[in-house]
Every structure is written in C-alpha cells, then in structure tokens.
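On to chain A.
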Amino acid sequence: MRAKQLVLCAMAAATLGMGILAVPAAAEEGIYVPLLTYRTGPFAGSGIPIANGMHDYLTMLNERDGGIGGAKLIIEECETGYDTKKGVECYEQIKSKHPVVVNPYSTGITLQLIPKAAVDKIPILSMAYGLSASADGNTFPWIFNPPATYWDGLSMIFKYIGDKEGGLDKLKGKTIGYIFFDGGYGREPIPLLEQFAKDYGFTAKQYPVPAAEMQNQSGLWLNVRRDRPAWMIMWGWGAMNPTAIKEAAKINYPLDHFIGVWWSGSDDDARPAGHDGKGYLALNLNGLGASYPAIQEIMKYVVDKGKSQVDSKDRVGENFYDRGVYNSVLVAEAIRNAQHITGKKEVTGEDVRRGFEALKISEARWKELGLPDFAAPIDKVSCSDHNGHHSAYMQQWDGTKWVKVSDWIAPMKDKVRPLLEEAAKDYVAKNQPWPARTEPCDKSS
Partner candidate 1 sequence: MLYREVGQYKTTYEADHAIFPLLQDRIGIAVILAIAFLFVPFTASDFVVNSMLIPILIFALAAIGLNLLTGYAGLISLGTGGFMGVGAYGCYKLATAFPQVNILVPILLSGFFSAAVGVVFGLPSLRIKGFYLAVATLASQFFLSWCFVRVPWLVNYNVSGAIEVPTRTFFGIPITGPNATATTRYLVVLAVVVAMTWLASNLVHGRIGRMWMAVRDMDIAAELIGIRLYRTKLLAFAVSSFYAGVAGAMLVFLWLGASEADSFDINASFLVLFMVIIGGLGSLLGSYLGSVLILGLPIVLRTLPGSLGVPLNSATVEHLQFMIVGALIILFLIVEPNGLARLWQIGKQKLRVWPFPY
Partner candidate 2 sequence: MRAPSSEVLAGQVLLSVENVSLSFGGVKAIRDVSFDIRKGEIRAIIGPNGAGKTSLLNVINGFYQPQEGRITFRGETREKMRPYAAARGGIARTFQNVALFKGMSALDNIMTGRSLKMNRGFVWQLLRHGPALAEEVEHRRRVEEIIDFLEINAIRRVQVGRLPYGLQKRVELGRALAMEPDLLLLDEPMAGMNLEEKEDMSRFVLDVNNHYGTTIALIEHDMGVVMDLSNRVLVLDYGRKIADGTPDEVKADRNVIDAYLGVAH
C-alpha cells in the first residue's frame, strides 16, 4: 500500500515535470548549431565516430578561433538513436532555439524534415544522404546534400568498374549484384542501376537485407554464390556491412570486386573481417587519417583537453570520424559565407541558407582550412544545384586499414542530373500543393 502511494506521488511529480519542461532553457549568445546524433541504438556503431567528428571540429573552432567570425558556436547534440520519431522530436525541441542549420544524419529523419524546412526557415544539410532529388535547389531551396548524391556514387562505382573491365560495354551479358539495406536508403540507387543495366546490357541482381536480418546473411550469400555476379555493389549500413564482408569472404567471393558506397566503408565495417576482408573496396568522400593539420588541431584543442567523447585517440582520424569533420566543415563554411554576405555576426537560418548556396571550397581553401586534399573541391553548388555532384575516390581495405587506391572519380552528371530532376518533379507532383521557390538567388556568389 505504501509503495502504491509513493508511486502515485511520483506520477503526480512527473506530471508536474512535464509541465515545467515546456519552458525552454535561456538562450545563450551565439550561433546555435544543433547536431542530431545517435550514439545509441542498433546503428550506434556508425553514428558514434560521425558524431565525434562533427562535434570535435566545431568545438575546435570555438576553442581555437572563438567560433566563426567572432561569433561563438553553441553546439548541442540531440540523441535520435537513428529513430525517426525521436529525430522529429529532437527537431521540435531545437526548433524554438533558432538553429541555423539541422543535420539530421538519417535519411528517415531527413524525409520528415524536408517539408518542414521551408515552413520553419531552417536549412537542412543532409550530407551525401537523404533524398537525392533534394539536390534540385529550385524545388528544395532549403535542403542541401553536397558533395554527391547516391546516384553520383553509383555512377562513380560504375566508372571504376568500367575502368577495371576496360570499358563499360564489357559488362554486356555479365551479372552485377546489388546488396542493399532494405529501406529507402538502399532502394534509392535502384532506378539508376536498372538504367545502367539497360544501357550496358548486364543483368542486375538485387539482394535486399532486411533490418532484422543484418547479421544473418548466409542464405543470401548462397544466392550470390549461385548467381556468380562479376561485381558486387553494396549500399549497407550498421551491422550489415561487416557481416556482408565476412560472408563474402566465406563464399570466396573476390573482395576486390566487392564495392561499397561511402556509408559502407568505415573502419568498423572492415575490421571484424580482418585479413579475410583484404581487398574490399569502398567509395570515399574524404581523406583518411589524423595527419591533417586541422585534425591535429582538434587533437590539440579538443581531444587532449578531454573535451571530446572519443574513447581512444586511435579513433580520431578514422574514416567516419573524418566524415563528421567534413560535415562540420561544410556547416562552418556556410556560416562563414552567410556572415560574409550579410555582414552580420550572428546569422540566422535564412542567412545560412544563402551561405550554403554560395558554398565554395577550392583546393586552396581546403589547404587554408588545414585539410589539404581532404576532399574534392566544392565548386559546383549553386542556387539550382544544391549538391554539386562532386567527386569521390575508391579506398581499399588492406587487412588492417583503408588505403586510397584511385584518383578522384567524377560522377556521370549527364546520367544523374536528368533522373534527379525528374525525381524532383515527381516529388512535387505527389506532394501537391508544393510551394514554389520564392527565395531569391544571390547573384554575387
């Protein structure tokens, strides 16, 4: 009986608590940059290094430069657990604090936020994920997904394959397998894949991996063994990646004919396979390792001071950590642009949107940032093109670490762009009434 009364009291207190939390925390001076991250849940393995990279670079800017252009960055993580519902909740929570940009870091969450962005006047940066069609700046003025879309990625993989095969026409009659995470993310490249299959005359075999079966792929790889595809392409995520690499090795599939997209190339993906995984290829958008000056500065200003959440220094400079850094560089540069365009110190979401449209990171600028040759120059983002279709390169697992094995590969923009614009049109058609772009384009940039 006592316990019951206690619980009743606790419930009353909790109800009160719910009332109280409606009061938002007092706003600090500065530019508010929320980070939607996931350090928990089934995809935490991929989420943690990215979150660390994003967080640490921005912290470094605060520590080293006192923020951007004299304005301090207020960095706040919101845990999504890669769960769409929690992500939306995070968005609602941060919305009132006037974020200048939102990084959803989940295709599912991005999709939810796309329609809201224009209404709430908050730019969304979905870096090389999310809705490929959102690269169309005329339709999606508030969404940015540089440096490349999935379709770009697929085209780059085919360029690489073509290179190895001695021409894409050599694919005629062959089979190419596509193993993918069974969800929006994994399904997105399929239209282009099918078009390629038509164009180059190969058979595309699909191997979907449902979320519940990520670690149980043996049956599926038996199919691969039967179908004997010449190349395997993977759009995997989380636990699916290492399992796939191991399974591929198990059936003696030649791993140097197994290529993953940039989300299937983390150190954690290949490490469990160890030497068995030697030869596995994956696209990458960013440089590897911690030797870049900027990353060394992160070490100095953040990690060494215990302001980072990385559990060991070795993990700084891992592929996905650097991916997080890349993401933050884009954010920082956009903010810088916005300050430059408006002349204000404390910019708003609307300003940063203009900053993104003016995004330019030349080779020299990369060097200036302390990240020489870290990524392909960002030079094609514009008002109409929110992606830019920039290049990536191929990396290979040597048994213990990733090694860059190709030059920058440019995507087949001619194949991708029409598809993309069509997709954007389709999106608009299905989401009538969709607001037309009213935001003016800055001529200056």
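On how the list was made: all candidates are chains of the complex that A comes from, given by their letters.
What we mean here is this: a contact is a pair of C-beta atoms (placed from the backbone, for glycine too) under 8 Å apart; a residue touches a chain by one contact, two chains touch by 3 or more; residues count from 1.
Note that the coordinates shown come from a computational prediction; the quantities given were computed from them, not determined experimentally.
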item: Given options 1 or 2, the chain of this complex that touches chain A; value: 1
item: In the complex, chain A residues that touch candidate 1; value: 3-4, 6-8, 11, 14, 17-18, 20-25, 37, 39-40, 76-79, 81, 83-85, 88-89, 92-93, 95-96, 107-108, 111-112, 114-116, 118-119, 131-133, 182-184, 187-188, 191, 208, 210-212, 309, 423, 426-427, 430-433
